[in-house]
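Report on one structure; see the data block that follows.
Selected chains from the complex are presented in situ; the others are not included.
Note that the chains are named A and B in the order they appear, and that numbering of residues resets to 1 at the start of each chain.
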Amino acid sequence: MRYLPLTDSDRAQMLDVVGVSSIDDLFQDVPKSARLSDLVDLPKHQSEQAVERHMGKLSAKSVSAGSVPFFCGAGAYRHHIPATVDHLIQRSEFLTAYTPYQPEVSQGTLMTLFEFQSQVAALTGMDVANASMYDGSTACAEAVVMAKRVTRKTKAVLAPGLHPHYAAATQTLASTLNIQINERDCRPGRDDHMIDHIDDDTACVVVQSPNVFGEIIDLRPIAEKAHAHKALLIAVFTEPVALAAITPPGEQGADIVVGEGQGIGVGLNFGGPHVGLFACTQKLVRQMPGRVCGETVDANGERGFVLTLSTREQHIRREKATSNICTNSGLCALAFTIHMTLLGEAGITRLAALNHEAACDLADRLSAIDGVELVNDTFFNEFTLKLSKPAAEVVDALAEKNILGGVPLTRIQPDGDAHLLLVCATETNHTDDFAAFETALKEVLS
Amino acid sequence: QAVKLIFEVGDLETTGIDLPEPKGGKSRLGANARQGTIGLPGLSEPETMRHYVRLSQKNYAIDLGVYPLGSCTMKHNPRLNEKVARMPGFADVHPLQPISTVQGALELMSELSHWLMTLCNMPAVALTPKAGAHGELCGMMAIRARLDADGQTQRRRVLVPESAHGTNPATAVQCGFTVDEIPASGDGRVNLDALKEKIASDPDTVAGIMLTNPNTCGLFERDIIEIADLIHAAGGYFYCDGANFNALVGRVRPGDLGVDAMHINLHKTFSTPHGGGGPGSGPTVLSDALKDYAPVPYVVETKEGYDLVEAVDSDSFGRMCAFHGQMGMYTRALTYMMSHGSDGLRQATEDAVLNANYVQASLSDVMTPAFGGVCMHEALFDDRFLKDTGVETLDFAKAMIDEGYHPMTMYFPLVVHGAMLIEPTESESKQELDRFIGSMRHLAEKAKAGETEMFKQAPVYAPMRRLDETQAARKPVLRWRELEDGKLAAE
């Protein structure tokens, strides 16, 4: 029992101090009918070596992205993460610390959260950001709830290009709070039309850019219309690296910006943990969900940081809280911040340029194939192809050739156009990968 | 030595990451290509390393000492779990790869489900919730979906004990319920009479109850089966807050108590690291009554292998988030559970409860246990022993920092005056506990001896003195800003 320091003689001595004769006495309040006398029917303890061997076998049963040409995006993006990042987040002092409620012994976590918030605010072009959410999709849902709270209106307009999972997560939360959501026609090139849905009952408009098809959306006209109707513009992104290449939503009139931060510092992890980013204007700060870190001074007048504005939060406000969120994605936020600190302005800008370049190259190569049509006018590192065969079949055929060739739209939007394929290229793709993909796609489509 | 912010060290030209030069071809960004700078400082790699290593040393951590935060369960985080979580078949797999290429990942999820369902004696588990509070949402959404499916749309009242975690009422509200608070009895448990009254007052509006067990006073709710029966009889459902499941694993199964839904904090009970505030993971077990309403996606086993049900059809209340939940936490939790095994998990529970009782017993002569008697995995004290000393719970907690400890949970649960909630967990040795007990006794005696000033000044040996939280909230400075004259300063 390598994780348990008590010895049998310790246990005996301690029971003595407690004044009971056996461990069973400590469970005396449990109704007799619910007391388990035997072990549950699960394997007994195993050595580290045995557990590692078992897990290694499970791991080997999946095809890891790094082992093949890989082109999946659609909300999770594969970038190279420097070894420094993973090393630092594993330091005991970061990894095994709790939420920094005791600031005197938590300045490490708090100062990085302050840096995180500053980076997120800068990247999104917003005034302030919180200390992270679970992921982009739940951040999106929380933003819609926040818009209801702010505007006291109950209609939310979701753009056709919003990631279907984000729309679904928002729908789930909205459904119990009497927020009405429009029908979405999840097709490329439709985001402009949403302007027509905005009216005086609208609490918020939710627009993703680049959207799920990779299209870069001009948020300005939408912001204008929304604001004219006293609705908030919630801007969404799923790839944080894109924000280094496009005009930030904060400069286009967004009131709230939410998105997925995974692309910086956090691995794919089969979908989680990721890290939700949440930023808004100064005006709305006291309506934000989630934890916030702020600057202050200590008794000696030294600068320090604390969690603040906690009167928004559930552990203080209980049923009146802005959200029920408690645990956030602290360690992923740390990873984001370290990676972003390493990148800096110069690095993230170049990284974005390399991603865009890779996607442009790949789009050119693939769209030259018979039976392939590039749907996008604009894109960052992800674009949509219209194929002559159903995309799901094509992807399965590519997988048999050991190529992970993107995400069929129908995987995330079952009633979507079956011929659409979302394809992503990043700096992790080697030119050989492009050639392999091109060749294989030709074969599959021919 | 004060550490500067990256904004005070880095600049816009420096980078700690070498990347090849872009070739500089055409842009497909369109009219919205970024103009102007972002404002992100860069540091070289050695500067970055040093910055964060220095910062890290300003943190307390489990790996440094006892972290007795009641209700938070700060236990040992084995590094094997970290190693396993980084295996490429778990860490470097995309959530939307073809199902045939992620069979190992799905098998792991299936194994984890089996362990959780077996430990809980529950027929289903929804893995996706991303944290405890998200799990609460999951359970309450399932209850709501079931009520709606049964046409019981008038059932919107949720009973919540006043000792509940703040997430409970917040969750209930977020699911469109109203909260009806149940008072505690003198022994720190649900007041059964009050509960009956609450139900009887308007039984048709009862949606259910949200109850933590062991409760936040560290006590097992003796009447829990009766409570479950009462709720069920009234037509409601029993949501159990699983934050304290670590006091039960291997000794009591929630399914045997009448629970309809319970989230499991993998980061508390099954040792995935807290990481300074997450990520957590909150798989939620569901009873037969609720399991059809579970959120998507979920794993199913077919003849060809494992499959994922991702599309919302049938009765599912919908999707809670993008993708399939916190895979990285699943790997760690399963690794932990397999390492412990059925025997180790039970032993861990026993040790956690024994450690808490040992602390309570060893301090009961100098501090004031809130309720006395046997406790479960945490020992709750109130501030009666500080009466007339001028020392408050907060001061006492800050003085613990100077003794080399992270403070215990303070002022929670609310039902106890000046509460101090101590959860040692099973990870502490007797030697460590004895040292901790010695420090606590020392402080209690100092307080009684009138050394108030020491408490008011504390901490003095921490990286910082007491921080001014009022100022932080009154004039929130939440980010760094560059001043207009080109210099940098915090906003």
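Keep this in mind: contacts are C-beta pairs under 8 Å (C-beta built on N, C-alpha and C of every residue); 3 or more make two chains touch, one makes a residue touch a chain.
Fair warning: this is a prediction, and the values are worked out from it, not measured in the lab.
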| field | Copies of each displayed chain within the entire complex, written as a formula | value | A x2, B x2
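FYI, only the chains that are shown with their structure count from here on.
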| Where chain A and chain B are represented by their mean Cα positions, the distance between them in whole Å | 19
